[in-house]
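Can you read through this structure? Questions will come right after.
Of the protein chains in this complex, all but one are displayed in their positions.
For clarity, chains are labelled A and B in written order, and residue numbers in each chain start from 1.
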Amino acid sequence: MQIPVEGFMYPNEVELQWSVLIVLYPFLTGLVAGAFILASLERVFQVEAVKPTYRLALLTALAFLMVAPLPLQLHLGHPERSFEMYLTPHGSSAMAMFGFVYLWYLLGVLVLEIWLDYRRDIVVMSQSARGWKRPLYRTLTLGSTNISERSLQIDERVGWLITVIGIPSAFLLHGYVGFIFGSVKANPWWSSPLMPVVFIFSAMVSGIAIVMLLYMLMCWLRREAIDMRCVDAVAKYLFYTFILDFSLEMLDLIHRIYEADESFRSLDFMVHTRLFLSQVVIQILLGTVAPIGLLALTQVLKLTDLRRRHIYVVAGCLTLIGIFAMRWNVVIGGQLFSKSFLGYTTYKMGFVAREGLLTAIILTILPFVILWVLLKLLPPWPEKHAIPASAAASAD
Amino acid sequence: MTNFKDAGHLFRMAAVFLVGVVAFVVLRTSFVPRSFGQYGHYRGKAIAEIAALPTSYAGHQVCEGCHTDVLDIKSKGVHKGVACESCHGPLAKHADDPASVQPAKLDTAKLCVRCHQANIAKPKTFPQVVAEEHSGGAACNTCHQPHTPAMVAGGSR
Partner (left out) sequence: MNITRRQLLILLPAAAIAWEHILAGTPESSPNYNMTDHWWGMLMDITKCIGCGSCVRACQLENQVPDGYFRTWVERYHVADWEVEYPKVDSPDGGKRGFPPAKEDGGKNFFVPKLCNHCADSPCTQVCPVGATFVSPDGVVLVDQKYCLGCRYCVQACPYGCRFINPKTETANKCTLCYHRITKGLTTACCEVCPTGTRQLADLKNPNDPIHEFLKTHSVQVLKPHLATRAKVFYYGLDGSVR
């Protein structure tokens, strides 16, 4: 497969090393971190308004986190050796952190927090469920059926503590990915101290957007009224976070243009040609300026509930597209130009291939499938299904 | 003591975590390669494995051990700094078992132009010609003796 090269590239640079799967990975962990930060708004920062999205945000984070290692495993030359990152992690490598940060966040933060928040419902369902679900819930109770006031208070306290620890953990989970790119001095498109910060803020934007969209979707599917106070609050946080994210990205851009170091001409040419569609049109105009503009409208004008809902849906979808494009532009864009600054290559993405587009699409759909299962097992809105606590206690 | 009774589930969860950590530590000791860390953060045995890879080029000292006659001729000409295998290709197998592995006869028409075809990027002092104009397509050893390439009529040895 001949890859068309423009200008000069070092011979080993012509073929891209990191594919669309490596674009997908930060997108997925970004959603995880962002969804968790939204959940923490309620738990730690006492933002009452967003409470209806709390459990949904946690389950969303879990579903995406479970899928997150898959694009990495599929990308590795030797996935069977990936456990070596646990055996002999190299202290100087940001990538070596992955194994432990992932495990810590999955088990020590997310699973623990979900378990503590759902524990009452799990105990109730372990007694009321039938069939294969019953042993599942009984295992999840870890053998303890204590859902007294005091125990729930303890859960509340411990859960709060975990969320507090979880916020920097979420930043670490996604920030280290930004550092993986930002610390590569060989690549001037990546090398920047702003990279982890930009990654984190864009993660927050994407996470808030997806929870907002999922909440509206779930309400629509369950034929429930959308709590506008909640959605308005979520949209407001999306708007503010977006402004911060956009400011950071513009700062990076302006700084580059102004300093115009040796890489600038080559990168500038790349953005104007090969990366024009994905960077200028999709990421900046459609994916950032448009949603910010739309959200600004809802903040400034007095619009009807229906109108606002429509705007939120459009803005949310555009946001997700824009943040995916941002990951694409970082990962793929960083490999399209030569480190000699004298040439450009092309990304030939396969379709039905181990690292092809079809694989990426499947891996993007998979978390929603998992989320659907989680929503069935751990319903976020138990009010309609819960058995009163007294009935559960007497069945003890 | 009511505190502990109501926190029983937390202790159970903590126990699960502890079992996991212990299992990890135990498994780790059996899976980390023995020689890891011997010289640094890598498998020490890897160095020996790489050093044990087979060679294809024998090196000119080995050739000169047997082919002293060629060496006598070559060392007086301008090709004295050119290693034998530079033209004759990798011959470690031949050096190990001279009788069974015979080096191929070289076609000077194709061989010599690799270095001596004129190119603007070559150093000006380097002897280079445009082969078609220089010899009209004739093989280089028609006039030059490759081991000592000064003009010698009558072809190669």
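Simple rule for what comes next: contacts are C-beta pairs under 8 Å (C-beta built on N, C-alpha and C of every residue); 3 or more make two chains touch, one makes a residue touch a chain.
Computed from a predicted model, the values in this text were never measured in an experiment.
With respect to the full assembly, the chain omitted from this view is in touch with A, B. Even with one chain removed from view, subunit B keeps its contact list with that chain: residues 33, 36, 38-44, 46-57, 59-60, 79, 81-83, 85-86, 89-90, 114-115, 117-123, 126, 128.
Along subunit A, the points of touch with the absent chain fall at residues 8-13, 15, 17-18, 75-79, 81-82, 84-85, 87-90, 92-96, 98, 180, 183-187, 262, 335, 338-342.
The rule is short, and it goes like this: only the chains that are shown with their structure count from here on.
Averaged C-alpha coordinates put the centre of subunit A at 46 Å from the centre of subunit B. Subunit B makes touch with subunit A in their complex at residues 2-3, 5-10, 12-13, 16-17, 20, 24, 28, 31-32, 36, 41. By the touch criterion stated above, subunit A contacts subunit B in their complex at residues 83, 86-88, 90-91, 107-108, 112, 115, 119, 141-144, 146, 148, 150-151, 154, 158.
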